[in-house]
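All protein chains but one are shown in place.
Moving on to subunit A:
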Amino acid sequence: MTDNDVAVVRPKQRSSGAPPGHAASAPSPGPAQARRRTGTTIRSRERWAALSFLSPWLIGLLAITIGPMIASFYLSFTDYSLGYGEWVGGENYARMLDDPRLANAIKVTAVYTFVSVPLQLAAALLLAIVLDRGLRGMAFYRSVFYLPSLLGGSVAIAIMWRQVFGTEGLVNQLLALFGIQGEGWVSHPDYALGTLIILHVWTFGSPMIIFLAGLRQIPSMYYEAAKIDGAGVLQRFWSVTLPLLTPIIFFNLVLQIINSFQSFTQAFIISSGKGGPADSTMFLTLYLYDQGFTQFDMGYASAIAWLLLAIIAIFTALNFLMSKFWVFYGDND
C-alpha cells in the first residue's frame, strides 16, 4: 500500500518541475496544496523510514551503550554494591592512588601491550611482505598463518597454552631433547606474562591480512620506477613499500593497542581467574572483574573502568598526534 503511494506521488512531483525542497514553501493555493503535500511527505516519509530502520540501533545506543556509560560514570562516585550505594564523591579515585594492586595491574597491562603489539605487528608485516610476492601455495600459507588469530581468543587455546608452557608441557619436552631443563613457565611470576605475550604474537594473522590488502593497493609502477632508478630490494622496501604502508601500520597499531588493553580471557584461564602467580598476569580487566563481580565492589570497579577508558583514550590520542610525524598520506601536503 505504501509502495503505491510513493509510485503515484513521485511522477507528479517531477512533472511539476519544482525541486522537492522548494515545494513546501510555494504560497499559491489549489495545485500548490498537492505540491506542498508531496514535497513534505517525501522528505518526512524518508525521515520516518530512516527512523524505523534505525530504531533498533537507536534503542541499543541509548539503553545498552550511552545509558550504561553515564550510569557507570555516576557509579564511580558511589560505593554501590548489589542494590545499595551512596554518593562518596571522589573517594574511589582517591583510593586508586594508594592501591598497589591497581598500580601493578596498570604495569602488567602496559608491559603486555607495549611488548606484544610491536612484536605482533612486526611479524604480521614481515609475513605479509613475504606472502605478497605471489608464490605458489600462497593461499595455503595465508590460511595457516591466519588460523591462530581466529582461534586465539578461545578458552580452548588458553587451556592448550597452559599445558604447552606448563612444567611438563610441550615446550619443556622439546627443550629436554636438547638437554635443557625448563621452568614451569605459566606458574613462574617472572615468565607467566611472557607466555601471554607469545600467545598474543601468535595471533598475528588478522593484522597480516590487513597488511596484505594494503600491499596489493600499492601501484606496481612505483616499484618499476624504483627499479629503473636502480633501487635494490631493501631500498625498494624502505623507500616505496614502507612509506606507502604507513597508514595501514598506523591503523593496525591503533586497533591492536585498543584491543590488547582489553584482553581478558587468556589471562583469566591461564591463572584460573586469579591473575597469578603473584599478580603477574593481573590485567586491569581482571582486576576490574575481581572488584566488580567477585567482591561486588561495583563503585570502585566502575572507577577502574573509567581509568581503563582514559588510558585507552590517551594512548589513542597520542597515537594520532604522533602519526603526523611518520604516517604518509600520499600527496596531501
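The definition used in the following text is that a contact is a pair of C-beta atoms (placed from the backbone, for glycine too) under 8 Å apart; a residue touches a chain by one contact, two chains touch by 3 or more; residues count from 1.
Heads up, the rule we're going with is that contacts and distances are computed from a predicted model.
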Exercise for the section: Consult the UniProt record of the chain that does not appear here and report its protein name from "ABC-type branched-chain amino acid transport system, ATPase component", "Carbohydrate ABC transporter permease", "NADH-quinone oxidoreductase subunit I" or "Amidohydrolase". Expected result: "Carbohydrate ABC transporter permease"
Completion exercise
Of A:Ala192, A:Leu244, A:Ile269 or A:Met282, the residue that touches the missing chain is A:Ile269
Completion exercise
Cross-chain touch to the chain not pictured, restricted to A:Met96, A:Val115 or A:Ile209, is A:Ile209
Fill in the blank from the handout: Sole touch to the unshown chain from A:Ala94, A:Ala122 or A:Leu151: residue A:Leu151
Practice task
In the full complex, which bits of subunit A touch the chain not displayed? Write them out.
Solution key: 2-7, 10, 45-47, 49-51, 53-54, 56-57, 59-61, 63-65, 67-69, 71-72, 75, 127, 130, 135, 137, 141-148, 150-151, 153-157, 159-164, 168, 170, 173-174, 177, 202, 206, 209-210, 212-214, 217, 227-232, 235, 248, 251-252, 258, 261-262, 264-265, 268-269, 272-273, 285, 288-289, 292-293, 298, 301-302, 305-306, 308-309, 312, 316
